[in-house]
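Shown below is the structure under consideration.
This view holds just a subset of the chains, kept in their places.
Order of writing sets the labels: A and B. Residues in every chain begin at 1.
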Amino acid sequence: MSRITRKRKEDIGLSPYEIKFRGQKKADKTTMELFDFNLDFVHEISVKSIDKLRAYQTGDTITWLNVNGLDDVNLMKNLADIFSIDNNIMSDILNPAVRPKVQEFEKGIFVTLKMLQINEHTNKLSVENLCLVITHDYLISFQEEKGDFFDTVRERIRKHKNKIRVAGPDYLAFALLDMVVDNYIYIIGLLGEKIENLEERMTGNVNKQLPELINHYKQELNFLRRHIKPAKEMILTLAKMESEFIHDENRVNYKELQDNINEANELTDSYREMLYDLLNIYHTAATTRLNDIMKVLTMISVIFIPLTFIVGVYGTNFEYLPELKWHYGYFIMWGIMTIVAVLMIWYFRRKKWY
Amino acid sequence: MSRITRKRKEDIGLSPYEIKFRGQKKADKTTMELFDFNLDFVHEISVKSIDKLRAYQTGDTITWLNVNGLDDVNLMKNLADIFSIDNNIMSDILNPAVRPKVQEFEKGIFVTLKMLQINEHTNKLSVENLCLVITHDYLISFQEEKGDFFDTVRERIRKHKNKIRVAGPDYLAFALLDMVVDNYIYIIGLLGEKIENLEERMTGNVNKQLPELINHYKQELNFLRRHIKPAKEMILTLAKMESEFIHDENRVNYKELQDNINEANELTDSYREMLYDLLNIYHTAATTRLNDIMKVLTMISVIFIPLTFIVGVYGTNFEYLPELKWHYGYFIMWGIMTIVAVLMIWYFRRKKWY
């Protein structure tokens, strides 16, 4: 599978206001869960009929509607209708390949970014688009498929009578975004752990699979970066946004979100540099090792070459070749050869050639 | 053909207000198509006489005039006259080598950028300059030659009674610009597909044509970058522009345009990095392979060199050379040589030299 989403020919020139599902269907059926709460009570409802939603609209409670699955275009049109979501925003919600962005419209703020999740068992990384619509009294979140990603936040709403119950949809949105960013950092950390393990394995031996592994991790890191970088821009815009839909007392939380995404970004940079260093160390080690081998091999050759020459000399068939007649000529030759070899080895040693 | 347009000597010092065609003639004849529409009707007219244009000027409809071919200077002067286009802007329209830019003048906004298009059959990339003049009630687009680039937009005007029919010339301009940018992303995607295929082919074997291919793709990518980068700047300026000719409710579309061009830019950067990585991987693989070959070759030499020396010793003609007289001397020599060879191989193995 390609790691980068490509533009489809048929999507060129489409109206940004056309409500059409532009992704791959991931959920069998579109389901909706609703949390309606204030400091006193929490109602959890699995929404079957869309008409009931209107009942939660006006009121003194915070309403969180979570929509799983995006391909039911009619439902989406109804939702847009009920909650006064602009067409071009609904069009973005239906396009899972949309770039992370934040956009204010008449009735609220639209925020989208990618959720990265790692499956504990298969160790596989999944990417899912998350869209949030924040208004005065409700938060709508759109996910491509049903998941338990936000269960911690659900628990917090259920159990604790604290800030999350009263601080408004913008604070709830912050809690969700914070979970997404925390997951970024967690996933980078998992990858980082492997990279640091690699570093330890490197000292000592030159393993030929290392460059391949390093390259593999680099691609994974690039994949993360490609999703984190636009998310960072988006959160920066959000943190600086002057909007009636973000309460002043929650603004500090968005600053914190910004700190977190910055940390995620810096971590990828750190690991990237670490991988780059590792590759360099590997190459240096491999080259040094090869050079040492070649040097030793060459030296062995060089030591034997003059010796072979000497025995060659006494292999000639000259009629008059005095040394051959000497009684100990053969042993003298051995002696000379030994001396030559020892001298060469001594010379190489003295020059610190090996 | 050179990939970068060069300044012609005769164009130095020309007045920026001189109406003169400065490109290569691409169209046989200048033709003009006119769309005049509002929510109720759409008129399509192939304009023959320039005088009829005046009729569409004032009115409660949106008028889109598309001009194909730029070399008819007289016609251009007349158009400038009718629509009050400044001379220096008309001069830019007639110069296909003009840099992407946006410029406001008394009666409207002038926007220019490059259209990139890929021919489905020949797979060749063509570059054409697009100029747009946006005023209160009309949009004029100038293309170098007649083409079907904007047919999707034409269909949207003909078929749907929606925003494009009423949102004004600035929204129509946005629709055209969006198609241009969508095409950028599409073309980058096509190139990206080839690059990702390359990546898959690489694992396994060291193909000598790879560096050439990589280099070829890199040049194509640079070509795209050279057109996309100034377009990005231009769109950024447009998105931030405070102008009476851009309606506030369409401003959000220009922000989206900006997101799209940013995505195009990031994609080229991603692929660029990917190519760079590929080249590195290729070089590492090629070097490793060469080193392995040379090491094995050198080892073969090194194993035979002492053996050759030994046989040399017994090739000497010394009168007194005891071993030669031994009955099994020859076989003992073979034995010794076998031991030497085995020892060397064992040593190389133990040292993990191959």
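In the analysis below, a residue touches a chain if its C-beta (ideal position, glycine included) is under 8 Å from a C-beta of that chain, and two chains touch if they have at least 3 such contacts.
Because the structure is predicted, anything quoted here is derived from the model rather than measured.
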{"item": "Whole-complex copies, counting every chain including the 2 in place", "value": "5"}
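Here is the rule we use: only the chains that are shown with their structure count from here on.
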{"item": "Whole-Å gap between the CA centroids of subunit A and subunit B", "value": "26"}
{"item": "List of subunit A residues in touch with subunit B within their complex", "value": "2-4, 6-7, 9, 11-17, 88, 99, 101, 103, 105, 208, 211, 215, 218, 222, 226, 229-230, 283, 286, 290, 293-294, 297-298, 300-301, 304-305, 307-308, 311-312, 314-317, 321, 323-325, 327-330, 333"}
{"item": "Parts of subunit B lying in touch with subunit A, wherever the complex brings them together", "value": "150, 152-153, 156, 160, 162-164, 175, 178-179, 182-183, 185-186, 189-190, 192-193, 196, 252-253, 255-256, 259, 262-263, 266-267, 270, 273, 277, 281, 284, 288, 291, 294-295, 298-299, 301-302, 305-306, 308-309, 312-313, 315-322, 351, 353"}
